[in-house]
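Let me begin by handing over the structure; questions about it come next.
Of the protein chains in this complex, one is absent; all others appear in place.
The chains carry the letters A and B, assigned in the order they are written, with residues numbered from 1 in each.
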Amino acid sequence: MMPFHTRLFGAVVALTLAATAPALSQQLELKIMAPAAPGGGWDQTARAMQQALVAAKIARSIQVTNVAGAGGSVGIAQFVNGAKGDGNQMMVNGFVMVGALAMNKSPVTLEQVTPIARLTEEIQVIVVPANSPLKTAQDLAAAVKADIAKVTFAGGSAGGVDHVMAALFAGTIGADAKKINYIPFSGGGESLAAILGGKVTAGISGMSEYEGQIKSGKLRALGVTSEKRIPGVDIPTFKEQGIDLVLANWRSVVAPPGITPEQRKTLSDAVEKMVKSDAWKDILKQKGWDDAYLSGDAFADFLKKETIRVTDVLKSVGLVKS
Amino acid sequence: METFAALAHGMAVAVQPMNLLYALIGVFLGTAVGVLPGIGPALTVALLLPVTYKLDPGGSLIMFAGIYYGGMYGGSTTAILINTPGESASMATALEGNKMAKAGRGGPALATSAIGSFVAGTIATIGLAFLAPWLVDFAVRFGPEDYFALMCVAFVTVSATFGDSPIRGLTSLFVGLTLGLIGIDKLTGQARLAFGIPELLDGVEVTTLAVGLFALGEALYVASRRHHAEEKIEPVRGSLWMTKEDWKRSWKPWLRGTMFGFPIGALPAGGAEIPTFLSYSTEKRLTKHPEEFGKGAIEGVAGPEAANNASAAGTLVPLLTLGLPTSATAAMMLAGFQQYGLNPGPLLFAERPDLVWGLIASLFIANVMLLVLNLPLVGLWVKLLAIPQPWLYAGILVFATMGTIAAKPSVVELSMLAGFGVLGFLMRRFDFPIAPVVVGLILGPIAESQLRRALAISLGDPLVLLQSSMSATLLGIALIALLAPFVLKGLGRFKASED
C-alpha cells in the first residue's frame, strides 16, 4: 500500500515532532464532537484523531462526544450554539452533512463554522453486474439518454454522496437529472444484493464497499470519480471516458464560530502535525482511508464550492426547494 | 466438507479467551436481567445493547448470543417460579412449571428446563450451521417485491398471535406503524411527523420504545394495582435435582420439542409461540401420566422449553440469511448488527464468514456456559427475586432508563421513553397487547421501503408484486392467514346459531 520511503519519512517527521512537541502538548486539551452515533464514519474519524493526537503527543487529552441525529444537523446546531468562541473544541464533518443541512432546512449552516482542514476522502465508483450488457461509462450514458426511467441506480441514502453522484452523472451527459430513477438502500449489503440479483441497472458506492466484488469478478466497474487513475487499480476514470465527473466523499474537521486567529492557528497546527504523524498514517492504512489533507484558505474555499455544488444538485433533483 | 472447515474456523474464533469471556459475561448478564419479572430476552438484549457498544463486532455478536440464551432461560425461570412468563414463548412453560414449583418441585422444573434448552439449542445450532448456507443461495434471489410480500406474512402472523381480540391486536400494530413513520423518509429524505424537532428526524429508536412499553409500563401497572394483591414468591422446596424418573420422562419431550421448534422458528413468520404450544399439546396427548397434567407434569415443561430454545436458533436462520427479524429479540440483534454497519443478509456469510461462523460456534459455547452457570445458581436466582418489591422495581427502572441515558442522553429522547412508559401502562390497563407496537415499528418502515423500491424499479406497476412467483405465493399465504380467523369465527357463530 504505502511505499517504504513514505513510511520512513513519516517516522522521521514523527521523531522530529516528538522532540519538539512537549511544549505544545502540555496545553492542548481538546473536545472533538462526532455529530453521529458511535460506530459510523464520523465517529471513527473523531476517534482516530483522538488516538493519533494523543499517540503523537500533540495533545494531552482528547474527549470524543457523540451527538447523533439527522445527518449531523443536530450535532452542528449544538456545536455552533454551544461552543461559540471555544478554542478547545472541534467537530468532524463531511460531504453528507452538506446535503443533510440543506434537506433538513437546518437554521445552522457550514458557513458559520471555522474551517480547519479536510482530512480524508474516498473515491466513488459505478458498477454493473458481470453479466450486464453495459461495458463502459459511455454505454451507461447511452442507456440513460435512451430511456432515463429504465436505468435504475442503487446506492445509499437519499441526498447522500451516491445520490448526488447519480444526479451529476445524468447532468454531465446532458440528461435531465430530475428524472433519474435512483433507489436508495439503507446499507451497502442490501444494495449489493439488489445489484448482484440484477434488480437494478447499476450501483453507486464508495470504492471500498465494492472492491471485493469487483476483484472477484462479480461486479464490473464502469468508472471511478478520481481525477487520475487510482494507482494499482485497473479501472478507468470517468474523465478519461469523456465524462467530466470528479467527486469524492470527503471528511473534514472544523472549529466553532467566533474563535480568535491565534486559536485557529493553534488548532490548524495541531491538525497539521497530526496528519504528518506516524500514528495517523498507520490508522489511515488500517482503515483504508485516503489522505486528502487540505488546510487553511484552500479548504475554506473548497468547502464553499462543495456547498454550492451539492445544493445545486439537490435542487435539480427536487430534494431541496429553490 | 466446507461447512466443517468453516465451523472449525468459527470454533477457533469463539474459543479465543476474550470471546469465551464475552460469552460468559453475556450468559451471566442475560440470565441476571432476564430473571427479573417482566423482562424477557428481547428487553434483556435491549437493555444490554449499550454494553456491547465498545466491543468489536465479533466480540459483540458473541456476547449477544450469550445474552440471548441467558435472557431466554431467565424468562423461563420467572415463568416457573412466579408464574410470570418473561415473554409469550414462556407461557406454555408457566402452565405446568408453576404448578410444579408450587408443589415444591421447582428444582426439577428449572433443571429440565435448563437441560432441555441445552439439548434443543445444541441440535438446533447444528441445524443452523448446516442449513443456513443452503438458504443463502435462495435468499439472493429475493427482490424488494419478495421482501415486501414476506413482511406482509410476518405482519399477519405476528399480529394474530398476540391477544385474543383481533381489533386490539391491530390497533396496537397500527400505533406501531404510526411510530414507524416518524422521521426522515428513507427514499426521498423528507421529514414526516417530525414537527420541526431535530431529534425526531432519525425516527423512534426500537430500544426506547421497547424499554418504555415493557419495563416502565410494567412497573407503572404493577404499582397502580399493588393494593389488590401482593405478589408472593414461592421458594424452591425439596430436591433441587431431577430424579431418574424425571430424566426418563424428559428426554423424549426434549427431542420432540426441538423438532417442532427449529423448523417453525426458521420459518420467517413461524415464531416461538406456535411450537411451544404444539409441543405442550403433543406431550399432553402422548404422556403416560395424563392425570398429572394441570397439576405439574414434567413433560409439560421439558417439551415447550426445548421448543422455545430450538426456535430461537431457528430465528437466526432468517436473520442471518435474509436480514429479517422474526422476533423482537431478533430485531434487537439486528439493531446490534446495524450499529456496526453490518447488514445481516445474503452476503453476510460471504462478506464476514469469520463473524457468522464465530457466532454459530459461540452459540454452542453460550449453550454450554448457560448450563455450567445456571444449574449451580438456581438457588441464587431465587434469592434475587426475594428482593423486596419496592427495591426490585426501583432497580428495574434505574436499569431500564440507563440504556437510553447511555445511548442518547437528550431530554427529548428521555421524554419519549417516559411517554412510551405511560403508553405501555395505559395499554396494559385497557388490555391492548404490547408486542405488536414494537413489531409495527420494526417491520413497518422495512415493508414500506421495500414496496416503494419495487414500485420504483417497475416504474409504478403494482403487478410486479404478482409477477415474481415468490412474492405472489407469500402474499397468498398472508391473505389466507389474515382471513382464516375471521372465516373460522364466522363459521363458529354460524354453528352456534344453529344449535
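Methods note: a contact is a pair of C-beta atoms (placed from the backbone, for glycine too) under 8 Å apart; a residue touches a chain by one contact, two chains touch by 3 or more.
Basically, contacts and distances are computed from a predicted model.
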Q: Name the absent chain as its UniProt record does, using one of the following: "Cell shape-determining protein MreC", "YCII-related domain-containing protein", "Tripartite tricarboxylate transporter TctB family protein" or "Holin-like protein".
A: "Tripartite tricarboxylate transporter TctB family protein"
**Q.** Hidden partner chain, touching residue among B:402, B:466 or B:479
**A.** B:402
Q: Out of B:11, B:422 or B:482, point to the residue that touches the absent chain in the complete complex.
A: B:422
Q: Using the definition of touch stated at the top, determine which of A:145, A:179 or A:285 touches the missing chain.
A: A:179
Q: Please give every residue of chain B in contact with the chain that is not shown.
A: 50-51, 53-54, 167, 170-171, 174-175, 177-178, 181, 185, 187-188, 190, 192-193, 216, 219-220, 223-228, 388-391, 393-395, 397-399, 401-402, 405-406, 409, 411, 414-415, 417-418, 421-422, 425, 429-431, 444, 448, 451-460
**Q.** Absent-chain interface as seen on chain A, which is shown
**A.** 65-66, 149, 178-181, 317-319, 321
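Following the convention adopted for this analysis, only the chains that are shown with their structure count from here on.
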Q) Counting in whole Å, what is the centre-to-centre distance of chain A and chain B, each centre being its mean C-alpha position? A) 38
Q: Going by the contact rule at the top, pick out the chain B residues touching chain A in the complex.
A: 53, 140-144, 184-191, 198-199, 201-202, 323, 338-343, 345-348, 351, 408, 449, 453, 456-457, 459
Q. Can you list the residues on chain A that touch chain B in the complex?
A. 37-40, 68-70, 73-74, 77, 103-104, 106, 149-150, 152, 157-159, 181, 183-190, 192-194, 196-197, 199-200, 212, 319
